[in-house]
Structures are given as C-alpha cells and as structure tokens.
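Written out below as structure tokens is the structure these notes cover.
Heads up, one of the protein chains got dropped from this complex, but the rest are sitting where they should.
Moving on, here comes chain A:
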Amino acid sequence: MNYFPDEVIEHIFDYVVSHRDRNALSLVCKSWYRIERCTRQRVFIGNCYSVTPERLFQRFPGLKSLTLKGKPHFADFSLVPYGWGGYVYPWIEALAKSRVGLEELRLKRMVVTDESLELLSRSFTHFKSLVLVSCEGFSTDGLAAIAANCRYLRELDLQENEVEDHKGQWLSCFPDSCTSLVSLNFACLKGEVSLGALERLVARSPNLKSLKLNRSVPLDALQRIMMRAPQLADLGIGSFVQDPESEAYIKLKSTILKCKSITSLSGLLEVAPHCLATIYPICPNLTSLNLSYAAGIQGSDLIKLIRHCVKLQRLWIMDCIGDKGLGVVAKTCTDLQELRVFPSVPFGNPVAVTEKGLVAISMGCPKLHSLLYFCHQMTNAALITVAKNCPNFIRFRLCILDATKPDPDTMQPLDEGFGAIVQSCRRLRRLSLSGQLTDQVFLYIGMYAEKLEMLSIAFAGDSDKGMLYVLNGCKKLRKLEIRDCPFGDMALLTDVGKYETMRSLWMSSCEVTVGACKLLAKKMPRLNVEIFNENEQEDCSLEDGQRVEKMYLYRTVAGKRRDAPEYVWTL
C-alpha cells in the first residue's frame, strides 16, 4: 500500500491537522494507523468517560496536546446535580506516570482540583498551555502552583470558571524568569490581584498578545499595562470607571491611541458610560467585541460604540441593545459572522430583542454563520426571511425566553420557520430550538439537516415520532439533548444501534422508563446508560415502569465508570 517510505508519509501527515482528518487517516490501513498514531500530537476527547487515559497514551505516545470535555452540556444550566463527575485528576496522574511530554491541556466542564493543578505543574517540564472553560473545584492556590512551576508557560486562559479566591498572591508567583507569556486571561476571577505583580509580569512578557483582566483591575492600572504592552491584540478590560477629569483618564485616552494592534475587545466588567468614548479610537480595528458581561452599558451607549466598529466579525452583546440597535449593527458590521445576544437578566428586559432585530441582522450581514439569540418572541415569517438571507448558518441557536411561545402573529407553532432554516442552511451543524413546536419540525430536521451534529430540544414535540424523525434522518448526529419533551420508550428503543454512532444522548423530564433504559443497556454493552436518581429515599428500588427523570447515555470503550456518585445508576 505504501509507495513511500514511512518518513515521507509522516511528513505528509504533518500537513493533516484536523482531528477528523487524522482519524480518517488512521482507518486507511494498518501501516497508516501505525504512522498516524506515532506522529499524532493533538488529541480531542469529547467525553472524558469514553476512553481511559491509559488507552490514550498507549495509542498516542507522542501526545503533546489534550482536550477533554467532562460533564454533559446541560450541566451548564444546572440540570446535572453536583458531584456527577468529570474529574481531571486521574488523567493528569496517569499522564504523569506515562512520561508523556504533555504541553497543552484544554478542559471544558470538568472538575479540576488544586491537587490536579499542582501535579500538572510539577509533572511536565515543557508544559505551555492551560485552558479551562466552565470548570470548577479549584482555587487561586492551584493557579499559584501553575504560575510558579511552569517555567515555559505561554498560555493561562480561564473562561467562566468558578474559582475560589484564597487571597493568595497567585500572580506574584510567576517567577521573574518567566518571560514567555503569550496569553493570560483571568477575567472570571472574583478576587483581587497584585497590581504591581501584574504590571511587572506584563512588562517582562514581550510576546503577550492576549490579556484579559478581572474587575479588580482599575482603570489607572489598565493604562499602565497598556503602556507596557502596545503589542496587545486581544484585550479584556476589567474595571472601566474613572473620573473623566482625572489624570489617569487623560493618560488612558492617549495610551489607547498607541494601541493600534488591538483587534479583539472584551470585558468592561464594570463600566461608567462616560468612559466609553475613550474606546472609540480602537473600534474601527476591532474584529471581535464581547460586551456580554458589560452590564453597565445602556442600549444607546452600545449603539454609539458599535457605529465605530465597521470591521466587526464577531459580536457578543446583551439584549439591551434592542431591535433598533441590531439594525445599527446590521448597517455597520457588514462582515459580521458570529452574533450572540444574551438576555440582560434571565428573562430579558422589556426593551429587549424580538424577531425584528434578527431579520435586520440577516439583511445586513449575509456572512453570518453562527448565532445565539435570546429573544422575547419569534415568528415563522421572520425565520423564513432569515433562512433566505443567510444560507450559511453553521450554528443556529434560538432561545425564546418563553419556551413554548408560538408565533405571536399567527399563533402557529414555529415548525415552518425552523423548517425553513434547516432546509436553507445545508451546512448546519448545530441547532437549538425553542418556542411552540410540534413533531412537524422534527420531520423537517430529519429530512433536511443532513450535516447536523448537535441538536438541543426543549419543551417541543408531540410524540415519539418527533424523536424518531431526528434519529432516523440526521445521519451525522453526534449529540442529542432533550428536556421536557414527550419522547418515551418507543423512541428510545427503536434504533439502539444509532447511539454508538453518537457521542451522547441526554434526556430529562421526558417519558422514558427505567425498564427501557435497562433494556437498552443490556442490548448495547458499549454504551454507559446512566440514570440520575435524585430521590432521597434510600430504599428506592428501580421499578421498570418508573419514569426516569434524567438519563445520560454515551458510547465508551472504558466500561462502567468507577467514580460515579450515589445518585448515578449505570445500568
């Protein structure tokens, strides 16, 4: 099969980078499998319980970068009880023993302890990059260990983690010899950091490109930091409150003018509206703007700011921008590719966004491919228009705050609107539905959404047919998560083989019974079928006819996991 010596093939494989392509290479023949596994450096594991760490490094001894995801997605919305799992310690421990030269670890929705961070920091001399997204279980002490021990650290990126603040000076733990930082993001930390240590760290990091501060960093410190790092491309502002007549403010205005390379701006965790004008000079260069945590900015100020952002490709914003503001976005940001509109309080404010804003965006931003939109209402007509204007959607997530609201103009379900979306957007990979929906929308999804990989459903459908349409139609489906839908045993059991082609299935508050889950688990030994039994009754036995409140199943070659808490019953 091989016309070339291994070295040549290895060299060719170097150019094949994406996980999927490399997975495909490994399936061609035994020798390609062998070459591929020895040269593989980056591995992505979408479910940490699908495989054991030992198996990982046995197959990929050259592993340098590992991405792990733990809890199911609905854990983000408090649907997974505490203690479910997703512990990273066993992974770090196993990798440390294996003498793998780990350089990068990216974790999402996992439980990370200070011990794990400490072990990580001491076990891999060339460790360069730690990215934690939506993780929990650690404190600033763990960060101190990373700072102190990882001599070649390039990236420490903490996104939306719950971090306990132990008031230690973790930032000061970066040794003076550490000059390699490229990216530092501690915006999610609630505590204070030593400003002096921060400024000195920035001063000795000439490669620093991305810096995201938390709200404890005041404006005057920001100004000094920006003075020392004019090469910054990605800035997250902590506190942006200052008396406009103060010296710090005046200095900041001139410092900002020097930072021509900033293309991405975020944060503004604390902001006084009158300070926003200082940012205007960098707005024309921005391709990414994340104001989704900037609660202090009113709609009118947001609009004024956005008028300057002509090159924007990614915008994360809150719904106080209003439909009118989205109209301004549509006119100004014609290159927009990704838009996320978050509600300002969980049920949005009265001056929030509706279908009108989305339609305006679709008219002005034809390149839009990723959308997350929290709104008060949506109409079929609007969705049909959006589908026509933006056929390039890859991710389309619509969340109507009132979960089963129909089209307010026609009082019809939103089946037709979403149907239009899946029919028009042939490249759609991720879809989240809301609003009043019948089985019809699932028929459309099954028929048209050929590339769909992830589907999130809530309060939708009429019968098992809905779920079956999806399971039968969406050949590329990897993750299906369903809550509060009338799908039951028949839908679950009709095509049990399907689940081995998927990463996971979540069903909560549906109509699935224990008996069906047991049957499924018996038929499919390579699936872990977990039932969460949160009933506090100790002697509660699982009767077959009992309805399951929460079920999470996933394919695995690792067998039943041994760290499940008491309320998780793996069948």
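The rule is simple: a residue touches a chain if its C-beta (ideal position, glycine included) is under 8 Å from a C-beta of that chain, and two chains touch if they have at least 3 such contacts; residues count from 1.
Methods note: contacts and distances are computed from a predicted model.
Engineer: From the list "Large ribosomal subunit protein uL22m", "Auxin-induced protein", "EF-hand calcium binding domain 2" or "Cytochrome b-245 light chain", give the UniProt name belonging to the chain omitted from this structure.
Structural biologist: Checked against "Large ribosomal subunit protein uL22m", "Auxin-induced protein", "EF-hand calcium binding domain 2" or "Cytochrome b-245 light chain": the hidden chain maps to "Auxin-induced protein".
Engineer: One chain isn't shown here. Among A:47, A:116, A:436 or A:504, which residue touches it?
Structural biologist: Missing-chain contact among the listed residues: A:436.
Engineer: Touching the hidden chain in the complete assembly: which of A:98, A:334, A:546 or A:570 does that?
Structural biologist: Per the contact definition at the top, the residue touching the missing chain is A:546.
Engineer: With the missing chain put back, one of A:374, A:393, A:499 or A:554 would touch it. Which one?
Structural biologist: A:374
Engineer: Of A:270, A:355, A:453 or A:530, which sits in contact with the chain we cannot see?
Structural biologist: A:270
Engineer: With respect to the chain omitted from the figure, which of A:186, A:342, A:396 or A:552 is a touching residue?
Structural biologist: The single option touching the absent chain is A:342.
Engineer: Tell me which stretches of chain A touch the chain missing from the display.
Structural biologist: Chain A touches the missing chain through residues 74, 76-79, 134, 160-162, 188, 239, 241, 243, 269-270, 272-274, 292-293, 295-296, 298, 342-347, 374, 384, 387-388, 391, 399, 401-406, 408, 411-413, 415-416, 419-420, 423-424, 432, 436, 438-440, 443-444, 456, 458-459, 461-465, 468-469, 472, 483-484, 486, 488-490, 493-494, 509, 511, 513, 515-516, 519, 533-537, 540, 543-549.
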